[in-house]
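The complex is shown incomplete by one protein chain, all other protein chains being positioned as in the whole.
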Amino acid sequence: MYRKITMAAAVTAVAALALAGCSGTSTTTPSATLDNSPVKLTMSAWNLAATPTNEFKALADAFTAEHPNVTIELKDYDAAKYPTLVTADLAAGTATDLITIKTVVDVVPWAEGGQLADVSDVKIGDGVKGGASYNVDGKQYAIPYRLDGNVIYYNKDLFKAAGVADPDGTWTWDDYVAAAEKLKTGLAAAGSKALPAYQHGWNTLTQNFATVQTGNDVLKGDFSYMKPYYERTLKMQADGLQLPLATVTANKTTYQAQFGKQSAAMEIMGTWYVSTLVAQQAKGDADKFAWGIAPAPQKDAAATKAPVTFGDPTGIAINAKLEGNKLAAAKAFLAFIESEKGASKLAAMAITPAFINDAVTAAYFGLAGVPTDDLSKKAWSGQKILPQNLPNAKQPVANTALVAMHSAILTGSGDIDKAIADAQAQFKNSAG
Amino acid sequence: MSATEPAVVRQGEPESVKQGLDDIAQHVPSPGTGRGARSAGRGIARAFGYLVLIVAAIGLLIPFFWTISSALKPANDVFTVPVQWLPQTWKFDNFIDVWTKVDLLTWFRNTLLLAVVVTILQVLTGSLAAYGFARMKFRGRDALFIGYIATIAVPWQSYMITQFILVSKMGLANTLWAIILLQAFSAFGVFLMKQYYETIPEELSEAARIDGLSEYGIWRRIMLPLSTPAIASLVLLTFVTVWNDYLGPLIYLRNPDLWTIQLGLQTLVSNQFEADYGLMFAGLVVSMIPIAIVFVAGQKYFIEGIATSGMKG
Partner (left out) sequence: MTAIATDASVSSMPPAHRRGSKLRRRNTLIGWSFILPNFLGFALLTLIPVLALFYLGFTNWNIFGTAKWTGLANFQRLIGDTTFHTALINTFYYALIHIPLSFVAALGLALLLNTKIRGAAFFRTAAFFPYITSIVAIAVVWNLLFSPQYGPINEFLRFIGIANPPGWLQSQEWAMPATAIVSTWRDMGYYMILFLAGLQAVPRELHEAARMDGAGVWQRFWNVTMPCLRPTTFFVTVMLTINSFKVFDLILVMTGGGPGNATLVLSQFIYNQGFEQNNFGYASAASIVLFFICLLVTIGQFLINKKRSA
């Protein structure tokens, strides 16, 4: 972990040095070069049709309110196949001016392919998290505007019914399992059919906790440190504390239904789920129950003092074709999305911004339906969020091998050591 | 059941089961006149046959049943443990919402337009080319034909980007033309029609040639009418392919006004934050209706081949 932090810090430092010339302290500097002639920018986004109120429109509108000469037109993409579609558009030369970065791993091919403008001169403000994820070879290619870390969602009503104490922010993974065991008996005694926990099918939910909490780096090609984390997950499956991965895959269970319909008393998920859950409870798609969020379980008691979790930012990049006033306007927009103003707009929609201060926190927790206890606040902004993916061409290669490893171990069809060895071999073979 | 002796028994075939097999082996409609005149044993065998078929039909239709059931569920009740066969809360609203909340009508119109145009073009150009491959003898014909088929073997994902660049340069990306061009000239239709033409006796064409009919005339007057079953199956399969295509429209049609049904419905669930599976399945059920209509209306054409009646001698 420490190694990675130092690396990130070093990278940031190099970047900072490289653009020592153009740093203001706290303002949206590049707008200095932006004149007042009308500018129209296009921006890639997703699922606009399904969600009339969305973060993209909120950011674009707020920016236009400040710079009336700049209008930003959103272009709708399919969310699931977003990277493929943008890749196709970039290749055909028909991509938008502003390119939203949905998944960190796309930055490397797009940047190395000369498709993204170097935005190192848009200074990443103090307290803005996730910027390093867009730093390729010392150059900044996008600016983050939201960053969701993983937290524990827990159902206060079910905990109470089972007579189990709520999380208190000091949970290790062993405490998490112990609580699940107590929940199992408590829930059964209370006549509830809910399972203690739900773990969604993503490989990251076992693997990346192992990676960030033990300070490892998957790109080194040694995955053996994940074994204790897998043993714990296997134990939880075997003891009936959570659905086995086989069932999760077969029944295509969703994390919204599992927690929202009270099939599980707790669930580890990104903070993006807060706004969904609030909306679903208001609409009646989810049951009405009291809930809260807590920091992710840690590897040992000492680590709970400064909890570490993982998550990737969402950011915006600029098409390399842009120049002149358009480029200046685009950079001004990038500076806006990471600013307190942009962050407050997002927080007021129950989105977790990349920049958080007291005002942003107030905007977020002022929303109806968002849990306001201190532990929830701590979970929201008090965890260290380390990257889920690194801006490195080898990351997707590792991911392919790791996804296969996850199903090999958790469907119970192979032993852990063999699956890890296979995945390591696959990674080594493909990454060269 | 009347006591009249069935015609088949008179021909010396005692078992009713055997008659059933005969029907199958013969591929001809069983004579309608015999229907009222079957023995009791025949009835039992037939009842047993139907029982088997009903069980088989259930096996074929369970996932479809689950689709309908899911279309009547709230979003969070679709994927559950254990699987719910019937909705716990019935949500009939999905079938209304799918028309009012999302633009299903536009998607329907686009898809229908694409399916009809592509099908017409595919059948027309495919049967023409098939005639060239089946009946005209010229150098390089077989090699060209194998080349045609072999391109089917290249997975689309591996050349979809180059194709997209090409179509974009032609200025056709994000238009319905892109999908029409993409689907209308597939080698599949050529192959299907060519194979069918080979079953039509050459003598028919020869006779027509002697009567002074040109090659185009032979194609139009003899081959087309005689290949009704093949055309019917090509129409059906092309229609279904275009109707259910997702990846093609996904890559080429970015403007929501141009979306097809599959693409539009998929956007309802492609964003994990607000995936409305109930609504999507309602849309899917609705989208299957036109296919069912095409199938039911079209199947008599590939069952009652005119080919047989045309081939005397």
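The letters A and B name the chains in turn, as written, and every chain counts its residues from 1.
One rule holds in what follows: a residue touches a chain if its C-beta (ideal position, glycine included) is under 8 Å from a C-beta of that chain, and two chains touch if they have at least 3 such contacts.
These figures come from a predicted structure and were not determined experimentally.
Participant: Who touches the missing chain here, A:Thr64, A:Thr94, A:Thr249 or A:Gln281?
Facilitator: Spelled out, the listed residue whose C-beta touches the missing chain is A:Thr249.
Participant: For a quick check of understanding: of B:Leu72, B:Leu104 or B:Leu182, which residue touches the chain that isn't displayed?
Facilitator: Within the whole complex, the residue contacting the unshown chain is B:Leu182.
Participant: If the hidden chain were put back, which of B:Ile44, B:Ala57 or B:Val116 would touch it?
Facilitator: Only one listed residue reaches the unshown chain, and that is B:Ala57.
Participant: Name every residue on chain B in touch with the hidden partner chain.
Facilitator: So the residues of chain B touching the missing chain come out as 18, 21-30, 32, 50, 53, 56-57, 59-64, 66-67, 70, 79, 82-83, 124-126, 128-129, 131-133, 136-139, 141-142, 144, 146, 148-155, 157-159, 161-163, 166-167, 181-182, 184-192, 195-196, 198-200, 215, 219, 228-230, 232-233, 236-237, 240, 244, 281, 284, 288, 291-292, 295-296, 299, 302-305, 307-308, 311.
Participant: Extract the touching residues of chain A with respect to the undisplayed chain.
Facilitator: Residue positions of chain A that touch the missing chain: 83-84, 87, 90-91, 105, 108-110, 112-115, 246, 249-252, 393, 396-397, 399-400, 403-405, 407-408, 411-414, 419, 422, 425-426, 429-430.
Everything below uses one rule, namely that only the chains that are shown with their structure count from here on.
Participant: Distance between chain A and chain B based on Cα centroids, please, to the nearest Å.
Facilitator: Roughly 43 Å separates the two chain centres.
Participant: Which stretch or stretches of chain A touch chain B in the complex?
Facilitator: 46-47, 49-51, 75-81, 84-85, 87-88, 91-94, 243, 247, 251-254, 256-257, 260-261, 263, 272-273, 275-276, 279-280, 285-286
Participant: For a test of understanding, state which residues of chain B touch chain A in their complex under the given definition.
Facilitator: Residue positions touching the partner: 74-83, 102-103, 160-161, 164-165, 168-169, 173, 250-251, 254, 256, 263, 266-268, 270-277.
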